[in-house]
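As structure tokens, the structure follows; a few thoughts come after it.
The complex appears here without one of its protein chains, the remainder shown in place.
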Amino acid sequence: MPTPTLGDWQQMYRAMWRIRLFEDQVQRFAAAGEVPGFPHLSTGQEAVAVGVCAHLSHEDVLFTSHRGHGHVLAKGSDLQATLAEILGRQDGLCRGRGGSMHLVDAANGVLGATGVVAGNLSLAAGAAWAAQAQGRRNISVAFFGDGATGAGAFHETLNLAALWKLPVLFVCENNGYAEFTSREEHSNVTHVSSFAAPYAIATKTIDGNDLLAVYASAAEAIDLLRRDQGPYLLECMTFRLAGHYVGDAQQYRSKEELAAHRDKCPIERFKRHLIERGVAQQELDAIGELARLEVQQAADRARAAPRPDASTVLEDVYRSPALDGISG
Amino acid sequence: MPTPTLGDWQQMYRAMWRIRLFEDQVQRFAAAGEVPGFPHLSTGQEAVAVGVCAHLSHEDVLFTSHRGHGHVLAKGSDLQATLAEILGRQDGLCRGRGGSMHLVDAANGVLGATGVVAGNLSLAAGAAWAAQAQGRRNISVAFFGDGATGAGAFHETLNLAALWKLPVLFVCENNGYAEFTSREEHSNVTHVSSFAAPYAIATKTIDGNDLLAVYASAAEAIDLLRRDQGPYLLECMTFRLAGHYVGDAQQYRSKEELAAHRDKCPIERFKRHLIERGVAQQELDAIGELARLEVQQAADRARAAPRPDASTVLEDVYRSPALDGISG
Amino acid sequence: MIHSFIDILRRALDEEMTRDAAVHLLGEDVAAGGAFGVTRGLAQKHGVTRVRNTPISEAAITGLATGAALCGLKPVLEIMFIDFATLAMDCLVNQTAKYRYMSGGQLAVPLVVRTQAGAAGGAAAQHSQSLEAWFIHVPGLVVIAPASPVEAYGLLKSAIRLGDPVLFIEHKRLYTMKEDLADDIELPPIGRARIVRGGTDVTLIAYSGMVQSALEAVQTLADVGISAEIIDLRTLLPLDMATIAASVSKTHRVLIAHEAVLNGGFGAEIAARIGSELFDELDTPVVRVGCPFAPIPFAPDLERALLPGAQDIVRAVRLMPGLGE
Partner (left out) sequence: MIHSFIDILRRALDEEMTRDAAVHLLGEDVAAGGAFGVTRGLAQKHGVTRVRNTPISEAAITGLATGAALCGLKPVLEIMFIDFATLAMDCLVNQTAKYRYMSGGQLAVPLVVRTQAGAAGGAAAQHSQSLEAWFIHVPGLVVIAPASPVEAYGLLKSAIRLGDPVLFIEHKRLYTMKEDLADDIELPPIGRARIVRGGTDVTLIAYSGMVQSALEAVQTLADVGISAEIIDLRTLLPLDMATIAASVSKTHRVLIAHEAVLNGGFGAEIAARIGSELFDELDTPVVRVGCPFAPIPFAPDLERALLPGAQDIVRAVRLMPGLGE
């Protein structure tokens, strides 16, 4: 992989802003009662999504979790179609069938998001198996939280992926919480990367709020995968600045803890880096403004988009035309 | 725990013979078509059962797997009642309802055996939790095979047991195979004990065919558990000298492999040890003969035992009398 | 005193914990109050060793609770959404439900698994299912699905005291429903349905969230001169056929309503039994109202279109020969 140019880095800076502002927009829509269900925001975790997805092509596939907006956008899915899906509109990515926790954008390699914690991991391994079996070079990426390591499916999948040497990158966003329960309370394993050792899976724990670190480590990991040296477990230490879902009163953590992490905001941090590298504050402001406009436009259009037609509710239960409209 | 006397060791020698001859008897019964289902013999793995169970009281509880005859006998269950259960008789441990894979002898602390691989592990942890919650000193033991480490339930349970510091001893009989699939083919993790590390669970891999080693390591482990330093994962390297189940043609392994392991028979090995310690060959023969007679008598009686009365088939679906005989 | 469904569940748990030291709660986030606040404050009151947070390990925590139930505890396990009970089916079905039988009566599993089901507000396909039909197919389990706060209070307490494994299904749409709880309520027996409202022309059989829909429907039906009797099953397993028989022998018409997918839903079993045991009592075919054959879609417009409701009951009753327009 060629070293990114300053322009590439600026694109990534913009990508992070798009996610941040997108989530802010979802938050506003949700507060206004316009988002069905309970959206989980990725605010504060943008560097992981952007740093990993910067290395992926459309042929590479991605499976995310309940907290997946950022990953999908970083992979390149359309802002408006993604937002429209979260609003439950007909021109959303899944025609309003999936919603916030179930974004799929097949053409862009976003193959799924599961609301069941850890449910995506084996799917990602399966996609990697298909690539391996068919001799394709693309890889598969699974994003998941630290809470998912409590689930048996995580461990079953590690074993399989190691045994079959699957080109799958497991990216854990260790944000220290599973809902309202802190990491210490749901596991006495501090670092998710420790689970790789028994399987001799390559692994690393990095600062997930440092875009440079994420980018570099993902490059390394993905390079191994593309050379059949998979799988890889990348643990990104991060923090969600938002509640578990929109509306979470966050009584389980202190104002001080939150404040301390606000200072480690990945966007601010990368901004300081770019300034150090000589990018003008104005230029960065302009990038942020551009992202704001993009999100604004997507929001306006998504909100104006038509709702699904109730008469289509029984469509697409099966692929086979012969099974269309069966009642059981 | 006081050091065993020579007499204690001789009792353990006898216990191993009882298991060996019991399994031989099951094999003969099965070959004659008298055993329903597909019994899994523990031939060759006797040292693990005996070395661990020597430390358990009736209050300590045990949960075993599909390959559990030896554990149940070593824990002290009645030969005849155990065999009667395996033959599906009315005076079997479970009145013929359970069978070979599902031995329960509650009064003796044998709380279950599951035919679903790894299904017993969380139950054992639960029993340990109950003891802990009620301030009892007894411990809980789970026996399982190396194949069970592929199951998510194994890992979920390790996490829970470590987090809650449960007094549960996980005893893995690593016999190198899961059915017809060798360890190398179902995992690239050589030693099951490696799974303990992430959780900082105390662990050890030992020669499971060496009764002395099993006895000493189990003593150490159980001592930790009784001092609230649990859980513990004890990996016993062993080998099943019989097929996966009675009737298995064993095409997946060579005659040489089998022969090599016959030489490592835990009973022969322990016999040599006792002779070195001055026990007379005659005395050992007499012990073996005693075990043979015991098993023979149990077999004769179990075989003569009545079959369950078909009219009782709907009994004991529920405990509550109000639910007796409901049809749904 | 007026209680919401959530508050009344908490009260029942609190009282049972006070009454019996063997009762322990466990589940994801329960010490923090649980995802829906049902267990709020209970860890503070009864201690974190009796109200235990667990990792996200539905399989193992169900096994843990089962093992503990074998050894003297009376655990109340929370599975946050019934959709995640899919992860605990081995234990619930192969172990928990069968323990007493397989041990020849030696052991029992006094366990309550509380879970939350049903669709509301765009929770989408993986957080909205009604899967009770799976569990009524499993000998050894008891299945309860209360339709109101007061019912939930009594049924939960009865379930905790039962001594056999109970799946206790709470409908997310009922959580905010409020009712007055009398001081000296008698605990309802497990396995007995209740007549929510008497009527003479048609029997509406429902449970959980659909009892509210039936109540709504009854108003509309009354306006057109149709008198409907509502049976709230309360306990799905065992099923109270006696109450059903008494009602159908009077009305000779039956409609069964549930939110679950129609095909293979619990309504099929009820309809089959009525068709067999009350064949001669039926003036018209048994009608089932339930979810058409699709996963629950995310968009509210679609969700609404798919879910059965009061209008579906009204429409179906009015199509019954003899009651029609």
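The chains carry the letters A, B and C, assigned in the order they are written, with residues numbered from 1 in each.
Criterion: contacts are C-beta pairs under 8 Å (C-beta built on N, C-alpha and C of every residue); 3 or more make two chains touch, one makes a residue touch a chain.
All figures in this text were calculated on a predicted structure; none of them were measured in a lab.
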Of A:Ala130, A:Ala216, A:Val279 or A:Ala310, the one touching the omitted chain in the full complex
A:Ala130
From the list C:Ala12, C:Ile136 or C:Leu323, pick the residue that touches the absent chain.
C:Ile136
The one residue from A:Ser100, A:Asn159 or A:Asn174 touching the chain left out of view is A:Asn159
Can you list, in ascending order, the chain A residues touching the missing chain?
61, 63, 92-98, 102, 104-106, 111-112, 114-116, 119, 121-131, 133-134, 140, 152-153, 156-157, 159-160, 163-164, 315-320, 322-323, 326, 328
In the complete complex, which positions of chain C touch the hidden chain?
59, 83-84, 86-87, 89-90, 93-94, 97-98, 101-102, 124-126, 131, 133-134, 136-140, 237, 239, 260-261, 263-269, 271-272, 274-277, 279, 282, 284-288, 293-295, 297-298
Sites on chain B contacted by the missing partner chain, in the whole complex
35-38, 85, 88-89, 94, 96-102, 114-118, 147-148, 150-152, 178-181, 185-187, 251-252, 307-314, 317, 326-328
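Convention: only the chains that are shown with their structure count from here on.
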How many Å are there between the centre of chain A and the centre of chain C, using C-alpha atoms for each centre?
36
If you average the CA atoms of chain A and of chain B, how far apart do the two points sit, in angstrom?
45
Centre-to-centre distance between chain C and chain B (centres being mean Cα positions), rounded to whole Å
40
Multi-chain contact residues (two or more partners), chain C:
54-55, 57, 59-60
Where in chain B do residues touch two or more of the other chains?
152-153, 156, 159, 163
